[in-house]
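Note that one protein chain is taken out, while the other chains of the complex remain in position.
This part shows chain A:
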Amino acid sequence: MSYFRAENLSLHFGGLKAVDAVSFAVEKGEILSIIGPNGAGKSSIFNLISRIYRPTSGRIFFEDQDITEEPPYDIARLGIARTFQNIELFENATVLANLLVGRHRHSTTQLWQELLFLPSVRANEKLHRRRVEQVIEFLDLEPYRDKLISGLPYGVRKVIELARALCSEPKLILLDEPSSGLNVEETDDMSFWIRDMKSELGITVLMVEHDMSLVNRVSDRVIALNYGRVLAMGSPAEVQQHPDVVAAYLGA
């Protein structure tokens, strides 16, 4: 049985088939990239997994558990974290506050305890803070801890989003275009981090990406989509040479 599995996943908006009977599996500890032209349904698949959309049909399994009907907030609790294509950070909060929200799925304190800020709450806060600090160190975010998001440049925000996802200590992370809007150096950093996430933190990565050099550098396997359908699946080189993929990108 595979670690994460989508079976015949479909998402239809009226007659438009954004995702059409897509099946794929992710093995534990691998980096799987989804590529495809604009509108191929890549982000829609992510939104289906994180339950922002409800699939028209099909099922999603994670660790042999059917998560198709789980409410969105439970997806994170199961250990699936994600980033967004158009950054979705908490604009008017500090970087630390943003990252601490990432720890939300691990919070155990009750409302009345928090109102009184009992020692147990304080101990929990420190624990969260320590975990957040590890992520800050991992992603070199030390200079920004107390800065407001609204004052930070795009590249940094992108990293903070990744950091927030990592703070939840996910088993599977969904990266929606991690390199979009980043310059060459930042993209390089990103590719190292994605590699390290796999090797050091043992996180399985599912990623949507347009930058083929990044895809080639980090991916174990690649899926190519077009018009909501799977065109090809395999190693990065295989997929890029697949005639259907070439046709989809360049026109036949």
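Criterion: contacts are C-beta pairs under 8 Å (C-beta built on N, C-alpha and C of every residue); 3 or more make two chains touch, one makes a residue touch a chain; residues count from 1.
Here is the rule we use: contacts and distances are computed from a predicted model.
Colleague: Refer to UniProt and select, among "Ethanolamine ammonia-lyase large subunit", "Cytochrome C", "AzlD domain-containing protein" or "Branched-chain amino acid ABC transporter permease", the name of the complex member that is left out.
Modeller: Going by UniProt, the chain not displayed is called "Branched-chain amino acid ABC transporter permease".
Colleague: Have a look at A:Val121, A:Met212 or A:Val246 and name the one touching the chain we're not showing.
Modeller: In the full complex, the listed residue that touches the missing chain is A:Val121.
Colleague: Which is it among A:Phe90, A:Phe138 or A:Tyr249 that touches the chain not included here?
Modeller: Once the missing chain is taken into account, the touching residue is A:Phe90.
Colleague: Using the touch rule from the top, list residues of chain A that touch the missing partner.
Modeller: The missing chain touches chain A at positions 47, 50, 52, 71-77, 81-82, 84-93, 96-97, 100-105, 107, 109, 111, 114-117, 121-122, 125-126, 129-130, 133, 150-151, 154, 157, 164, 168.
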